[in-house]
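Missing here is one protein chain; the remaining ones are kept as they sit in the complex.
For clarity, chains are labelled A, B and C in written order, and residue numbers in each chain start from 1.
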Amino acid sequence: MKRGYLAEVMLVLGAVLTTAAFLMTFFWAPPSVYPDGRVDFAQKIFYFHVPVAEASFLVFFFTAFYGVRFLMTKRKEFDVKARIATEVTLFFVLLTMATGILWTRVEWNVWWQWEPRLTTYFIMTLLVIGYFVLRNSVEDEERRATYAAAFGILAFIDAPISFFITRVVQSTHPVVFKSGGLEPPMLVTFIVGQIGMLMLGYAFYQLRLKEEELKERLEALKIGLGG
Amino acid sequence: MQDIYSQVIPQAPYVIWAYALIWVSLLGFVAMVFARLRRLDKQMQVLEEALKRREQQA
Amino acid sequence: MGSLSWRQFKAILRKDIVMELRTREMLTSMGLYAILTMVVYQIALVEAGEGLDVRLVMPGLIWVAFIFMSMLGLNRSFVHEKDQGCLDALLLAPIDRPVIFLAKFAGNLLFLLVVEALTLPVFAFLFLQGRAGFGGPLWMVALVLVGASIGISGIGTLLATISVNTTGKDIMLAVLFVPLQYPLLRAAVGATFAAVIGGPDATASFWNWMGWIAGFDIIMVLAAFGLYEFVIEA
Partner (left out) sequence: MPEPVDQPAVEVRDLTRAFGVRKALDGVSFSVPEGAFLSVFGPNGAGKTTLLKVLTTLVAPSSGSARVCGLDVVEGAVELRSRIGLISHNPLLYPDLTAEENLLFFAEMYGVERPEERVRELLEAVELDHRRLDTTRTFSRGMLQRLSIARALLHRPDVLFLDEPYSGLDPHAMDILDSLVASIRQHHTFVMVSHDLEKGLELCTHALILAQGRVVLFEKREDIDERAFRATYRSVVGMGVS
């Protein structure tokens, strides 16, 4: 099983890179400072928060991608892939939310604010959760897969619209890459963390896929042995 | 130095929480998947043995 | 659309209207729901007293009432298709699946607009008497109503087809519908607000929001249209 092997390599690499990013964050990347010269220690959350958030978007794309593949072919494997991609999305989305809330508490002195970026990300979280609520309430396997695929595609189209519509209103959420704002060590730390997180995302996806494939094989064996 | 600490210390718990949360969640995810994979492997063995027994009987 | 498709479209739409006029299920439940919401609004606003400028909150309140009201109607619109297995009979006929979508979409849009047109004056009568009236012309409000209702019915028709086959269908529609409609609602509230406030700045903002509504309508109705065939045959 070549693919399973790759998953584990990615897992180790991802772990190494994210750990490296962690060390670089605290021992190498220079502290960010407020305009009045005070140290902004909470900015360190950024080095994990953003990679996880970016990964969540990327993985969510595969929900829609495999949703389309499923509708075209009606093959169960694509439904399984779409579902696992959404699972990993949910995992990353929740992590993004949690770290974001901690950062908000420090910088804005509140746990939550109905600020455009937060609002739209909250909507995306609801869409991902809705995907699973939907799955759980459909009995027939194939119908469940079809509905989930349709909703996954809709949700993926909807998420960016939500994002941009709030941009009509002023946002206080920091925009990282606005004007070359990062010093090189900060940028490198961030990139290492980002690559590590994407590798972890890939590894999670493949590991879960391996698990589901094993389940499917077990099911087939059981049927072969007479139910 | 004193000055820097006075700024960092109130923010530190949140940063530590954020990182701890991520690490624990990532580890938890991996551990869970591996545990389930092991359990499935065990099931697979059971079924394969059953299959072999049946083949011998047949 | 071929001539058979056109006949089928008309027949489905006519059937839905005849059935609705006979049972008045959707119209009464949606209308009553809207009126009840207004009673609840009165309670919600009672402590704010005279100092509150209702014009500031009204656009939001209207859309809260309409979005939940529309879900009530959407849910009903597929229950009778499902009841005696009529949907299967429909699918057995030589009908292009998108025709079913367009006909149900048109029916839902029609009922939604009727109830909105009936309840909006009541809303104004109950909350806006003796207050500063509308800043902008009335056709602006009408335009937002039509624009947003298209999006609501488009996505709603698809999601109602899904939710009618799930356990706990009422809550399921809400769980899928509200987050998906967030961009539309946001724009509808923005546009309604601009229409209510009036003035040259507001007109620019109104058209900006209307642009969003139009874009959302086009994208989402097309997506629902494309996905419908798969969903209804599942």
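Just so it is clear, contacts are C-beta pairs under 8 Å (C-beta built on N, C-alpha and C of every residue); 3 or more make two chains touch, one makes a residue touch a chain.
Quick caveat, the model's predicted, so the values are computed rather than measured.
One chain is not displayed; in the complete assembly it touches the shown chains A, C. For the chain left out of this panel, the touching residue among C:M38, C:L90 or C:A214 is C:L90.
From the options C:V18, C:V39, C:V122 or C:I218, the residue with contact to the unseen chain in the full assembly is C:V18. Remark: the residues of subunit C touching the chain excluded from display are 4, 7-8, 10-11, 15, 18-19, 22-23, 80, 83-86, 88-96, 233. One chain is missing from the display, and on subunit A it is touched by residues 74, 76-77, 141-142, 145, 216, 219-220, 223, 227.
We adopt the following convention: only the chains that are shown with their structure count from here on.
Subunit A and subunit B have CA centres that are 17 Å apart. Inter-chain centre distance (subunit A to subunit C, centres taken as mean C-alpha positions): 32 Å.
Multi-chain contact residues of subunit B, defined as those touching 2 or more other chains: none present. Shown for subunit C are the residues in touch with two or more other chains, of which there are none.
Per the touch definition, subunit B reaches subunit A in the complex via residues 4, 7-8, 11-12, 14-15, 17-19, 21-22, 25-26, 29-30, 33-34, 36-37, 40-41, 43-44, 47-48, 50-51, 54. Subunit C contributes residues 155, 158, 162, 165-168, 172, 175-176, 178-180, 182-183, 186-187, 190, 208-209, 212, 215-216, 219-220, 223-224, 227, 230-231, 234 to its touches with subunit A in the complex. Those residues of subunit A that touch subunit B in the shared complex are 11, 18, 22, 38-42, 44-45, 48-49, 52, 91, 94-95, 98-99, 102-103, 105-106, 200, 204, 207-208, 210-211, 214-215, 217-218, 221-222, 224-225.
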